[in-house]
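Only a single protein chain was left out; the remaining protein chains are all shown in position.
As written, the chains take the letters A and B, and residue 1 is the first residue of each chain.
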Amino acid sequence: MKRELAQDIGLREGIKRIDRGKIKKAIDLLFTKKAETRLKLYTSTCIHCGLCAEACHFYMSHKDPSYMPIAKVQNTIWKLLKEGANVNNQDLALIAQIAYTECNLCRRCSMYCPFGIDIAYQMAMVRRFCHLIGVTPQYIQDTAHSHAATMNQMWVKEDEWIDSVQWQEEEAREELPYLRIPLEKYEADVFYSVIGPEPKFRSQLIYQAAVIMNVAGVNWTMPATPGWDNSDMAMYVGDYELMGRLKKIHFETALRLKCKKIVMGECGHAFRSVYDTGTRWLGWKEPPLPIIHAVQFYYELFKAGKIKVGKTYPKKVTFHDPCNIVRGRGLQEMARTVVKAFCPDFVEMHPNREHNYCCSAGGGVINCGPPYKKTRVKGNKVKAEQLKRTEAEVVIAPCHNCHGGLEDIIHHYGLNMEIKFLGDIIYECMDKSTHPEE
Amino acid sequence: MVEKKDWDWEIESRVIVELLDCPLRYIWREEPKVSPDGEKIAFIINEGENKFSVCQNKTHWEEAYDKVWSLKYGPDGRLSVLALTDEGRWTVVTEQVPWENSFDFAWELQFSTDGSQIGVAIQNEQQYGMAVNDVLWPTLYPNANHFTLSPKGNHSAAVVQTQNLSQGDIFKYQEGVFSVAIDGQTWDTKLVNIWTPIFDHQGKHICAQCRTSLYTYTIVVDGKVWDKEFSSVWRPAFNPATRSCMAPVRIGKKWGLAQDGEIILTPRFYQMWNFIFSPLGDSWAAIVATDLGKWTVCINGSTWKTHFETLVYDITFSPDGQRIAAAGKNKDKWFVLVDDQVWNESFDMVFEPVFSPDSKHLAVKVEKNGAYTYAIDGKVLPHSFDQLWMPVFSPDSKKILLRGITENQYLRAVIPVEG
Partner (left out) sequence: MFYSIYTFLVEEAFFYVFSFFCIAIIFRLAYFTLHSLQNDPIVLKFFNLKYALRSLINWTIPFKARNMRLNPITFFVSYLFHICIILVPIFYSGHIFILEEYIDLPFEPPMLPDILSDVLTFLALVSGIFLLLRRIIYPPARYVSSSKDFGLLLLVLIPFLTGFLAVRGIGGDFLLFLHVLSAELLLLILPFTRIMHMFLGLFSRSYTGSEFGAIRHAKDW
C-alpha cells in the first residue's frame, strides 16, 4: 500500500495529541474484548478470496488491490488486531485516512461478497475508533462540531434558517402569488426537512420544493426551530452519541408539530441516518413516524395525479441510483416512473439500480474536504466512463452528495453533462396551472 | 387579564365567528390561533402588495407590515406577533402595540407562565441574545441557541458562543467556547457543548446538558459541572420541592438516572428520556425502552407492563402526582395510555393528555379520519371538528372548554364532565 498522508491538520495534529491508553481502550471496546458479534463473525468468515474487488469503484478505477474493500479492512482492523495499541502514529493517521476518505460506505461490496460480509459496517467501526482516539479529518470534524453546537451541519444560525425560508417564500411568490411556506404549522400532514447546505448554498431547492408542494396542494410545514436539518455527519465521523442527539431533535420537532409523516429532501445519507442508523441507535426498531424520501414522495404525488407533466423535458437524460435510497431503500423503480414520465429521452447507465457505481462523494468523503478531492475524483474514473457511455446530456441524481461528487467527476474528466435533482426536472416541467387560488 | 374562574363556564355552545363572513379585505389568511378563553380567533392575513396584518374576530389590526409571523396568544390572552417594519427592522407587536426596540431579526417568541413577560430571541449586527418585555440584553454574542425564559419571566437565558471561531478551528472548539448567558451575563464556565438550559420554578437556578470533551457528557448546574461523566445524557429537570437536579444518563450502552451527580437508578434501559417530576416533586417519570422497540413509562424506578413498539410520547403527571397519562403508538395507530391501562379505541393521532385540576378526569384531543374530537375518561365525544384546540378544564374540574372549527364556524362550547 502506497499512501501519502494528506495535508490535514485533523489527522496530523490528532496523532500528536494521541493518548496510548485511549487506543487500547478503543481497540478493546470495538475490535476485541467488547467487539460486536458482527465484527468477529466477519473476521472469522472472510476467506480472503478478493471477490469483492470489482464491487469497489476505487479498485475499478485504479486496478490497485490496495483499494479493494477487503484490503481496506486488512490495512485497518486486521492491522489493529495484530499490532494492538503498539500501532505507530503514522499508521494510525493512515488508518483514519483509509476509513474516512477511501470508502464511501456505499455497501455495494456486500452484494459482491459471497457471504454478504458488510465492509461498510467495518469501515464505520474504524471511523468510530478514530473518533474515540481523536484522529479525524478536519473538515468533517468541523461539520460534526457544527451539528453539536447548532443542530445543523453548516453553522446556520437560527435566524438565518428562518430568514432563508421566508426569503425563498417571497421569491417564489413572484412566480406563484399565493404560494406559502408554512412555518410551524401544527397538524400538517407533511413535516418537510432538508439538509444544512440547502439554506446555505442551494436555497433554490427550498423554492422548488415549495412550488411543488403548493401546486400539488400538500398540507405541509417546516419548523422555525433547530430540528429542521435532517443531515448527519456525526454518523459518518463515528460520533454515535451525537448522531442520536441529532435524530432525537429532528423527530421531536416533527412530533411537536404533530405532523403525520416526515418527508425529506433529496439527500441520501440523511435518509440512511433518519430511517435506519440513528433511529436504531435511539432504541427504535422502526422510525416513530413514517419517513418518506423525496423520490418516493414525488412518485406518490405523481401517481395520485397531484403533479402532472406540463411539458416533457427535451434533453437526453440518464439516472444515477444513489446508494442510500436504492441499495438502502429500493426506490429505483419509483424514481424511474417519475423520470420516464417527464423525460421521454431516457437512457439507462450500466450497471444500474442496486448495482450502480457510487458517486465517490457519499459516506462523508466529500465532507472531508479539499485535501481528498483528488483521491475521490481519481478513484472514480469508472464512474466517468459509465456516464460517458450513456451519451446523455443530463444526469439526474436525487442526492446532494451524489451531486457534489458527480459534478467534480464531470468537470475533471471533461464530460459535457449537466446534473439535475429530480425536483429540478419536476419543477421545470410540471403543470403549474393547477395551483389553487384561495 | 380575566382569571380562568371568571371565563364563561356556562354550559352552552356559542359561535364566535362565522368565518366566511370575515370581511374579504385580504388576499389570503394563514392558520388560525385562538385565545386561551376561546373568545377570540385570529389570523395573519395578506392584504396584498406584500403587506401583512392580523385579523381578530373579524376586526383587522390598523397597522400593516412588510411581513408578520409567529402569531401567538399568550397565557393571559394578549395577542403577539413578530413584524417587519417599514425600516426593515423586526419587532414584537402585542395587541397592536409595537416595542420601542427593533432588531435585525427576531424569533422564538415566548411567554412567562402568567403571560405578563414576553421574551424573544434577537440578532443585531450578527450578534445574538434575547430581549424581554422590550429590554435587550446588555451583551450580545457571536451565536446563541436554546433561548429560554424562566417560568416567572424574571430571567432569560441562552447557550452562547463566547468567542468567534475561525472556520475549521476544531481544536479551539474542543477546548470549550460555549457557556450559558443569563440576562446577557455568562457563567465563568466554558464547555465544549451545552444544551437545553432549564430554569427552576423561581428562575434562580439553571441546569443543562453538557459535553466536557467530545466523549464525556454530564450535567452543569449554575456553571458547576457534575463530578461524574457519562457516555451521554438527556434533558435534566429540577425537583420543584427540593431543587435537586435529576437527569437520564448513559453508562456504557445502558440508560439510568442520576441525581446531583450520583447514580440513583442503575443503568439498565435501552433508552430513557423525557424525564419529568410530578408538580409536587414527590414522584418522577420518564419514557423508557426496556429493549429495542419496546417502549413504556418508568415511574419512580418501576416500569409499566404495557409496551408500545413504535412510540410513547407526551407523558403527563396529574396535578396531584398520583396519575400519569401518555400517548402510545403501534405502527400507525395511536392510543391513550393512562395508569398502565390503554383506552380501547385507536386513533390517527393522540395529543398531549390533559388532567383536570382535581386529577380525577383526563381529556385528550384525538384525531380520526381527518376529524378532531376529545376523548374524555375513555369516551369519545360524538361531535367532531375540522380543527380543534386543546381541552381546558374549569377550575372546579366539572366542565371542559372546547374550542373548535366546524362547517366554517369557529365556536366555543362548555361541556360537562360526567361522573
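Note that in this section contacts are C-beta pairs under 8 Å (C-beta built on N, C-alpha and C of every residue); 3 or more make two chains touch, one makes a residue touch a chain.
Just so we're clear, the structure is a prediction, and the values are computed from it rather than from any experiment.
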item: Identified contact with the non-displayed chain, of A:R280, A:K308, A:K373 or A:H412; value: A:R280
item: Residue among A:H131, A:H269, A:R327 or A:K383 touching the omitted chain; value: A:R327
item: Touching residue (missing chain; options A:L41, A:V347 or A:L415); value: A:L41
item: Residues in chain B touching the chain absent from view; value: 291-293
item: Footprint left on chain A by the chain that the document does not show; value: 34-38, 40-42, 44-55, 59, 63, 65-66, 68, 70-71, 74, 110-112, 114-118, 276, 280, 285, 326-331, 351, 354-355
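Here, only the chains that are shown with their structure count from here on.
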item: Residues of chain A defined as touching chain B within the complex; value: 9-10, 13, 131-132, 134, 138-139, 141-142, 145, 148-151, 155, 157-159, 162-163, 166, 170, 177-178, 180, 182-187, 224-226, 239, 241, 244-245, 248, 255, 258, 260, 280, 282-286, 288, 290, 438
item: Chain B to chain A touching residues, read off their complex; value: 27-28, 30-31, 50, 67, 69-70, 104-105, 107-108, 121, 123, 128, 143, 145, 161, 167-171, 173, 178, 192-193, 195, 211, 214-215, 217, 231-232, 250, 270-271, 273, 289, 292-293, 295, 309-311, 313, 329, 332, 348-349, 351, 367, 387
